[in-house]
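Excluded from the complex is one protein chain; the other protein chains are retained at their positions.
Up next is chain A:
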């Protein structure tokens, strides 16, 4: 019996050590993780729908992405993400095979291969001035047999060969203040017209030979008043401009080299025109669009330069550019709102009253107003013309509409996430569980055969794929209820468009989405922006009957003194519970460690006049807040002036209106950095919701070091003003990096350290009692990572075992930061090969599991780096005891193991942030990374020591147990028999 138990134990031990690999196997990809690709809000789209080949649309977006999308399903054929500063300003297709993009304010022109997105050539354009760049790809203008691309940027005109990107000729307009507004290339001629302004009233028109850039004609004329910038071209020789008061439209015709102005007052066209008008950018022939407040007016320009109102449409509207489809016929699309749905109208350019198409499109989700529309035509089987439209909505979603239906839709809002929080899923109640999909016996058998094949390594690649999809389907990870391990959660993200999405952590699908009303444009709030999303109510005690909710904080204008808006959203239903328009601004949002009786968290909102406002505005919350009143502080960092200030709460606000939820604050301390030598470039506070398991760090010699685990710790990095630019802008002698650890309650500097010859950018992460930061070392020409660990010496004398046994110590009693701190720090630096976009640290439920740093590399991947590698106690030759403790021998650089990339082969394009959330299972942490793409995975920094891995063979365990029981039984019978025989002997 004892033998059997021992065998079983040994077997269990063996089984538990079989799964040591941290990285995952190829067939495990997609089991725990998901990856979603987005492109962002589309700015411009060009269709490519020739009869041969796949129909596609090439788009450029506000996230600086160029993508080719499949018109059938909306999938991405290819995608190129440009840098954050490389804003795309124009896109077109040349010669039917190259995608031409103009970016970086018209200074970089690139050609991409249309089928696969490879870069073909790149040209740098330079010019003397600044102007809105224009890209023009004429269909059949040839210079020396080369198709050319016309680019006007920075006050000069470039003609570039579309085959190899060579600049054929360049025309600098001598007057630097000449601002090119339009470049016109009449079809079938070799001449170009370049029209622009000098100053605000002088109009210049050049006629240029397209072959060599020679100026054929040059005319200028001054307008008696001032002109506004926006120009609309209505025909090849007529422009429409607004005057600076916005009350008159000026028709400019430059026929035959003469420039004539024709002034028309808007009030003559529209009787009830109030407010200033704006010309909408449009490319329609013979007409233009003016917007006055909510009213959109279509105006035709007659041959005599007379203006004639075609139509007035109230409400939000989007107009496409003109599309020429057959024999010189032109069409344009118009999208307007009809109730909750949208109406797409396609009209002939020449005749306003002709409607080629009129469709009502049902909107299944709330998507807000229509922002842009692009149209394309196709020939139906009966040779009539059909139209499809690409519509961009207020929530940045991209819809393809054809035959009155939404063919596909992409939630591009998710490409620009502002803030992330998580929420629990509903508790599983009886009768609510999702019914399992029935499967036939044959399928069941087939599945098991496949699995058997897989284990015997006989499976073909198709079989492997089938096994994979079966695993994905059968897993419980996408259920809509809370699971025991806490792996299933709702990820609540707030996007730049003001839309809130709830993503299921199991599969990444959108559970619900809400266009937050208070973050939409309205009369009271003309340009609202979202600031963040916070957990508002997290019910634990009433988890069955209360729904959790989140708080969304926004601001009416981008300026700092704008009034704030709050919105509360139920995370189960996705409905807005209520919203508040604040009278004060929002400068800081401080979640307090206090909750009221229904588990709502208390928040302190600090406005720009440094008054603190308590939320929720209930007497109970106020009462709870008053009890902790004297212990609540806040600090503000002013990087421009190099000042960090601490504040305490004083008394109720003394304003005209008595507000008991408003408090004045008083200034308690300030730290001023000398601006001539130090400039704040990074501050990093500690995560307020982090759980620390123990305050003691046990060293190899059973010695105890007490961690300094105060939550009110702030890491500040300053650099020399000269070195605050890009890397290499300062010599090592004149650049330094100084790091500080501050106590934000008392303003005490706990630690100060300077790195000479180093500079930013600094990325930092702080957890428990350590901070890790990343910077550039100019002397070594390499990136470095440093770690600082901070220990509390004032508790170090708590070393008497008997006192501890009897509980005669002060280690658990509350501590005040006003007591004299006595800290020591340990630090070490290492070289690190990568430059970094973001650093995060894994967080677990109880803080027992060891930590990993998650480093978002410049290649948009996430690298998991063990914290043990950044341990300041590492030495060249650690003693045996230290080795046993897990201290690694010191190396000058941090090793990068290719297997420790969390994102394995994927890239999170445009990586912006990494969020870690603890699962209920202590060993596991959930990681969500966002940028243009989204990525989610589970990590177990110390491996899953508290659960069996997914590939654990329960069958093997069962068989072993059965075999052992049988063996025990047999040996028992045998031994009985033998004993009996012995007795008879």
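Definition applied: contacts are C-beta pairs under 8 Å (C-beta built on N, C-alpha and C of every residue); 3 or more make two chains touch, one makes a residue touch a chain; residues count from 1.
One rule holds for everything that comes next: contacts and distances are computed from a predicted model.
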Listed names "ER membrane protein complex subunit 4", "Geranylgeranyl transferase type-2 subunit beta", "Calcineurin-like EF-hand protein 2" or "ATP synthase subunit epsilon, mitochondrial", matching UniProt entry of the absent chain: "ER membrane protein complex subunit 4"
Residue touching the undisplayed chain, where the options are A:403, A:455, A:522 or A:631: A:631
Option touching the unshown chain, where A:805, A:876, A:955 or A:981 are the choices: A:805
Per the touch definition above, residue among A:381, A:702 or A:877 touching the missing chain: A:702
Hidden partner interface residues of chain A, rising order: 9-10, 13, 531-532, 555, 558, 560, 586-593, 604, 606, 608, 628, 631-639, 646-647, 683, 685, 688, 692-696, 698, 702-704, 709-712, 744-745, 798-801, 804-805, 811-818, 884
